[in-house]
Structure formats: C-alpha cells, structure tokens
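The structure appears right after this line, and notes come after that.
A single protein chain has been omitted from the complex, and every remaining protein chain is retained in its original position.
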C-alpha cells in the first residue's frame, strides 16, 4: 500500500514491529439507511488489512490455517472519528504491535480518500491448534520475521 | 407461523408438499443507503424460513448436516415487488414443492406487516455427503415426512 | 427477555440505569469457515439488543430516528470468551450505564443456551440531528425514563 501517512493520523500506541495494509472500496451492501458505512463492517476491513500484511510477509493466512495455526479473535475495539461513505476508497493501515507466545496485537487506522482519519481500532488475536482447540505458539518463522523486520519495511518508525 | 395468507400473495407455482416459515425483523445492518433492505439479504431470510420449517418437521438442519447430509444451494431466484423497510417484521413463507433424490425445490414469499407482497423467490438445494462431496439422496424419513404430509399441516392446499 | 442471569456472567462495570435485551439465533450466513459465528456479527447482535430495549421502553429506534434523533456509534469494544455456534439461540443482554447530554453508554453480554458466557462488550452512541449533523441532546422523555427507572425493572441492581 503506497499511501503516505496523512498528518491527521495519530501515532500507533506503541512502536510497531511492522506495518502494512490494503485499500477497500465501500460497497453498497456495506452502507446503511443513515447513508454511511455500517459500523460493524470496520472489523471486516481490519481483517482485510491484516490478511494482506500477512500475505506480503510470505505467510498467507489461508496457508497458516491449513498448516494448523488458527488465528481467533480474542478482543476488538474501534473508535469512529468520521463516517465512511459509499464508494469511497479507504486506506486501511495496520501495525503489528506485539507477537508473543500465542498472541498477536494489531492496531488499525482507516484513512479516507481526502486524507482524513475515519476510524481507529485494535484486535487481539489468539492462535489455536484447530485439531485440539488449545492455544498454540505462533509459527516461529512468522515471529522471527516480525521481530527482525525482515518483512516489508515498517513505514512508521 | 400463524400468519394467514394475505389476498395479495400469489399461489405457489405447484401444489406444495408442505408449507411453513418464520418471521424476521429487518435489522439496521440489513438496510442500505437507499433506505431499504438490501436485496441480497432476501436469501438469508429465505434460509431462516426453510431452517424453521425443517426444525418444525423434526429435522433441525444442524443435525442433518452433522449426520452427513449437507444441503448446498444449487440455484436461487428472487423477484422484488415492493421494498422492505427497516424494523419491519416480515413473514417469510416457504413451500417445499419437490423432494426427489438429492434435490429439494422450495418457493418463498415475503409479506410485509401491512399484508402486502414484498418478494417472491425460489431455491434449489442439492444434498451432498460432506465426506465425499458427492450427491447423496435426501434422508428417507425426511422425504417420507414431506410426502405423507405428516409434518405440520400444509396450509395452502 | 426472561433469561435469569447465569452465574458465569460478570457484573456490569457500573450500576445500570436499566437492563434488557433479546435473543438471536446464529444464522448460517453468520458463521465462517472456522465453524463458528464470525466475530463482527457480535455488533449486529448488540444492536438487536439495544433496539429491543428501546422498543420496550416505548421509544422504538425507528421513531427516534424519524423524529430527528440519529444515534451514531462512536466507539465499540468486545471480548470473545467462547465461540458462538451455528443455530445456537443466544441471550443478548444489555445495560444502559449512562445517558447524558448527547451520549449513551451501553454494555452487553452474550450468554449461550448452556448458560456459559460467550462475549462481553460495550458501545458508546452519540446522538445527532440528522438535518444538521450536529450533536443533539438525547430526547428528554427518554433520559427521564432511563433515570427514573420507569421502564421495565432493571433486573441486575
């Protein structure tokens, strides 16, 4: 994602291991009768962003899951600063703040085509072994990649 | 579902084996910026109706699936007569028209709280064995139940 | 909603003005390929709960909106304790913790049919005048109703 960070975007709450993201266009289906993007869709867009970041790092989420690392959502939050509108192309930026044991902490911000900040948020993911339902440490190569910054350069540091 | 058939509702296109349905209330999330229910949600509501009909017949869909009968959607259609609105309580009626081999044909109509016809439609379901992905005949007790009308009385005949 | 509070449910974080809620059944469409309810749907279910609470209080949300009080979501959070499963009937309880100025703070907990706690969360709603887009104080009769507890009795106090 080439979007430069607009001046209106807040800093991440901690120094990120890595950042990335994607763009999404707000679909008609994603709007509601108030004429704006329905708030719960934010978490779908957050997922699009972290999925693309993992893909760029060489760990497509589908492959992780099929290899026995299921990432489940343990907690989420979002703060809505300004509405998103139909057909707007949104930059969904994400920053992996922590990757320890079976846990991944990610922050997000959504920036509108006008550069204004629309939404910020966070997710905590817990890694499970789908065969047992038990927590499972994140794959070592992924953690190493995140820690060494050997993935795409972290734009925000 | 106790709703009597309003005069505006069309007849089913064939004599149904059995009818039933449920009610759904249009959620905020299901509206779009045109101020009405987004059209694709119709198929979610159709599924609610057939799920409740199967439950009433004593064949909860979850149990069918967990016993090795996966019903997959082979074809759908819908015709939108009038919009559905936020917070309206809709009667979603369904009629099983045919149950043969691995195939189930169902028709639907959605009636608004004012008795007006909103949507009509149909689905064709194909039954699969999830273990093999191959077509599998519908469970014999279900077919028998549909044919004998030993389920809830078919209101429409 | 008649569900008594299961012992596993945590207390609200503050003494609620009023509590209420509804039940929802997890739809097939709401599941994902991990076999559980997709996490973002939680916020749709939270909205179902607060909508029913407002309806019971005599302030159907549709009427509020059409009378010029648009409730927009300012912030949300959720914590996922255990997965919700297809076809489960969930009790979605909500508690209005604060109603001041243009702001409504609500907490939620989702309880499974086995009485176990599945999800907790919160939303902060801001009231706008849809004509101007400016904040607007909550309707006085609604605030009075919440403060006096003249609505349905708060079960949790």
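Should a chain be cited, it is by its letter among A, B and C, assigned in written order, with residues numbered from 1 in that chain.
The rule is short, and it goes like this: a contact is a pair of C-beta atoms (placed from the backbone, for glycine too) under 8 Å apart; a residue touches a chain by one contact, two chains touch by 3 or more.
Values in this document were obtained by computation on a predicted structure and should not be read as measured data.
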Residue in contact with the excluded chain [from B:34, B:64, B:85 or B:117]: B:34
Touching residue (missing chain; options A:32, A:47, A:93 or A:107): A:47
Residue, one of C:10, C:35, C:101 or C:141, that touches the chain absent here: C:35
Those residues of chain A which, in the complete complex, touch the missing chain: 27-29, 44, 47-48, 51, 60-62, 86-87
Positions on chain B contacted by the hidden chain, ascending: 34, 39-44, 65, 70, 72-80, 83, 130
Touch list for chain C against the chain that is not drawn: 28-29, 31-36, 38, 40, 86
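The criterion applied here is as follows: only the chains that are shown with their structure count from here on.
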Chain at maximum distance from chain B, centres defined as averaged CA atoms: A
Numbers and ranges of chain C residues touching at least 2 other chains: 44
